[in-house]
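Single-structure report; data block below.
Complex shown without one protein chain; remaining protein chains in place.
== chain A ==
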Amino acid sequence: MSGTEDILETARAWRAEGERVALATVVETWGSSPRPAGSRLAVTGSGRLAGSVSGGCIEGAVADVAKQVMESGAPQLLDFGITDERAWEVGLACGGKLKVFVEPLA
């Protein structure tokens, strides 16, 4: 189903306040990923977060990339949890695997 929380509305409000904003969206999942495709996380240049793309495991990493994306203006497609071993490295303890697309709101 569509997101119940209106993350885009939050992103719009932040932008209206003069914040730089990036949007991260789960575009594909495998295994036990906690959030379905279409889940969104909005990030501002000042570090505010709304929504989620996982159970909290990878939001920090995604927020770091979001800042790069705001700087460069170029979107990035991120892979998380290629193997269970690496899943630990990026913090996906569940062993799930997902792709997250990060784009500037600009």
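One rule holds for everything that comes next: a contact is a pair of C-beta atoms (placed from the backbone, for glycine too) under 8 Å apart; a residue touches a chain by one contact, two chains touch by 3 or more; residues count from 1.
In this section, contacts and distances are computed from a predicted model.
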"ABC transporter ATP-binding protein", "Xanthine dehydrogenase", "3-Oxoacyl-[acyl-carrier-protein (ACP)] synthase III" or "MoxR family ATPase" - which is the UniProt name of the missing chain: "Xanthine dehydrogenase"
Candidates A:Gly31, A:Gly56 or A:Pro75 - the one touching the absent chain: A:Pro75
Positions on chain A where the hidden chain makes contact: 1-6, 8-9, 11-12, 15, 23, 25, 27-28, 36-38, 75-77, 101, 103-106
